[in-house]
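Removed from the display is one protein chain of the complex; every other protein chain stays in position.
All chains are identified by letter, namely A, B and C, in their written order; residue positions are counted from 1 within each chain.
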Amino acid sequence: MITLDVQNLESGYGEVKVLWGVSIKVKKGELTTIIGSNGSGKTTFLKAIMGIIPVWNGKIIFNGEDVTKLSTHSKVEKGIVMIPEGRLIFPEMSVLENLEMGAYTKRAMDRMQDSLDLVFSLFPRLKERIQQKAGTLSGGEQQMLAVARGLMSVPEILILDEPSLGLAPKLTIEIFETIKKLKNEGVTMLLVEQNVHLSLAITDYAYVMAEGKIVLEGTGEELERSDEVRKAYLGI
Amino acid sequence: MILKVENVTKRFGGLVALNKVSFTLEKGEILGIIGPNGAGKTTLFNVICGVYSPEEGRIIFSDVDITGLPPFKITRLGIARTHQVVKPLNDLTVKENVMVGACFGKSYMGLEDAEKIAEGVLDTVGLKERSELLAGKLNVPEKKRLELARALASQPTLLLLDEVLAGLNPLEVSKMLEVIRKIRDNGVTIMMIEHLMHAIMNVSDRIIVLDYGAKIAEGKPEEVANNPKVIEAYLGDPDLALKLLKKEG
Amino acid sequence: MIDVWVDSIIGGLLLGLVYGLAAIGLNLIWGVMKVINLSHGAFMALGMFVIYLLFTAFGIFPYFGLVIVIGLGLVLGMLTYFVALHRVIDAPELSTLLATFSVSLFIIGVGTFVFTTIPYAIDISLGSISFGNITILGTKVATGLISIAFTAILYVFLYKTRLGKAIRAVSMNRVAAELMGVNTTFILALSFGIGIALAMSAGALIATIFPFTILSGGVYELKSFVICVLGGLGSPLGALVGGIVLGMIENVVTLQIPTSYVPVIEFSILVLILLLKPSGLLGGKV
Partner (left out) sequence: MKKPDISLWWITIAVIVLIVIPVVTKSPILRESVFLILLYMTLALSLNIILGYTGYVSFGHIVYYGIGGYVTFSLIYFYGINLIVAMIIGGLFAAAIAYSLGQAILKLRGAYFAIATIGVNEAVKALVNNLDAIGGAEGLYFNIKVYNAYGGAENAIWLSYYLMSALIIITLIVNWYIKKSKFGLGLMAIREDEDAAIILGVDTRKYKSLAYMLSALFPGIAGGIFFFKNGNIEPENAFHLVKSIEMIFMVMLGGFGTVTGPVLGALVYERIRGLLLINPLFKNLHIAISGVVLLLIVLFMPSGIIGYVREKIAKIRRYIE
């Protein structure tokens, strides 16, 4: 079953086109990854899916329903949840308040207690710091909070934008372990990453994006073995 | 020697963005700076240009200690740069943008000379037809070229390029590389930050690798490319990936 | 002699609380929307006249009339947001400054047309409290207490309720809040509505203790700027403290120097703090 089906998406900023007809599919319960170099349009693509920037052309079908024109908050209400690049936690709020904000929608609020239990079992460290101001957490902890906050929204699909950005290797591994755990729990995910090896190692299916287009796709293993990915990234 | 960076450290709050970075740059060289996101590359540029002053260390440019000088003075000494996130002067025309560079750069020339220089430079970067357009109307690759033109127009002796290749297609990349070589052949020393590895390996004489604010490698492109530390910093440790796979089965 | 000082300090405190209430609205709007609301004074004047009309035409006692003033402020504020601000909320600050100023012109213009610029006053008495040689008017005590109560209610709202937390979230990061499913457009409108409701109720309270004209709001708006800068732009609690400081300056400093120098001191403080410590003496965030 297809959770998210993006067809021929075109978008950009002002008069400048960045996405030239991008199509991807995310299957329910699977982890789908988009890799690509800086400036290839990955983040723009996610912003367009979420409705943060307008879609010029193409369609976004979510669970069989056309959600292309919906506002960002309505998409969240439907269960399309994104953890943005750079985390964007609420620094002056406590950890608990951040999590409560995650459960802002009516749908999520009804299940807040269950969500909190899940989140604290995944991230026991957050439970210890529940009253601490989020801005005072370490970079790694903030990233965990961002993931936890996303889970609080009870996502039908969880979209992660470069969760390992700026994290030390050890923390990067932790984040990927978490993603793997979530996958085993059956969470449908769309991951955008620069860390090729780690993401290909855990993904079910992957797309390679370049210059606003999908240039390559396949299972994680297929792409891991592919010389083209290596070339696109290292040129050696 | 045109530039000497000595033990430079820059902190933001608790975060060490640059950690005792030292290197030198010879006249006429192209030096590539690589490293993962957040490694401190752009901070290094900002420290050289005077946007930030470092907590420790010194920067010597053409025998002048420029540590802590305001950016406009450093520009007039002959350092020009481009920005990773382009900063076009949107409501001025493309030509006027480049004229700002010419007027206030190393030669500090008048408007009429600046106009001539601007026309020449715009031709070099292939924006001649766009001269009279408002800069805000350019697309991203064009804005990148505008950044380059503006920096060139100031007639620098040292040029800092921050990801000028990002977002260009392969044909445009090879054109841009030609332009960069041409600039070097005209006697300008170049430092460039780049993610496109094949391009930077191709064009640089020497490469410095930053990771978590520290210099982890330095050398000829092929040496650096085969350095396991570099591969790890870039791709993540392949062993770690395997470990993750095995652990969770 | 000591009585004079005590009298002035108590008077300054009570006055400062009302000033603080006026400034809180301004600060909330700045904190959440990054808009300097130049219609604040006009809405304060509107509050004065609404409470006056409620009292004189319908015989509604001013403190009960406040409920109506708040409701009206909320509606008018949200309406103003959609009419005048929504389109330019992301434009450079000149646009929002002028947009709110044009709203001010409109209100003052219509107000002058209807009420002219002659002074009005609300004649109520709550008696007075005396101890020793010190006498404090009941109306002043009431305005002070109501100001504290409103501030407390605002705090409970911002920190304990779902909507209040959404307002704080929007003030920290609008995109992130939208990604949590918050309708940020509505939250911006609501914040402006609350800010205006606070401005109008502060105006209404001031009307119970001082005479006023349609132009009176301007004076209090400028005072609110000083207060906000004192307490830190964007910090509601800072505004209350800033208000008290200003009330004290007005009532206590004038024991030593002529009253007419008060504005000189106030605006010099404004400029100096902006230059030396733009985050305000108390410097906090929402």
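List of remarks:
Rule of thumb we're sticking to: a contact is a pair of C-beta atoms (placed from the backbone, for glycine too) under 8 Å apart; a residue touches a chain by one contact, two chains touch by 3 or more.
Nothing here was measured: the structure is a model prediction, and the numbers come from that model.
For the chain excluded from display, the touched partners among the shown chains of the whole complex are B, C.
Set against the missing chain, the residues C:10, C:98 or C:134 yield one that touches it, C:98. Here one chain is not drawn; of C:59, C:127 or C:258, the residue touching it is C:258.
Considering the complete assembly, chain C touches the hidden chain via residues 30, 34, 36, 83-84, 87-88, 91-95, 97-99, 101-110, 112-113, 218, 222, 225-226, 229, 233, 258, 260-264, 266-268, 270-271, 274-275, 278.
Contact between chain B and the absent chain runs through residues 49, 51, 70-72, 75-76, 81, 83, 87-92, 96, 99-101, 103-105, 108, 110-111, 114, 150, 154.
Methods note: only the chains that are shown with their structure count from here on.
At the far end from chain C, in terms of centres built from Cα atoms, lies B. With centres taken as mean Cα positions, chain B sits 30 Å from chain A. Our note on geometry: chain A versus chain C, Cα centroid distance of 42 Å, whole angstroms.
Listed in rising order, the residues of chain A touching chain B in the complex are 14-18, 37-39, 164-166, 168-169, 172-173, 176-177, 180-181, 184, 194-198, 200-202, 211, 231, 233-236. The residues of chain B lying in touch with chain A in their complex are 36-38, 136-137, 139-140, 163, 166-167, 169, 195-199, 201-202, 212, 225, 231-232, 234-238, 240-245, 247-248. Chain A contributes residues 50, 52, 71-73, 76-77, 81-82, 84, 88-93, 97, 100-102, 104-105, 108-109, 149, 153 to its touches with chain C in the complex.
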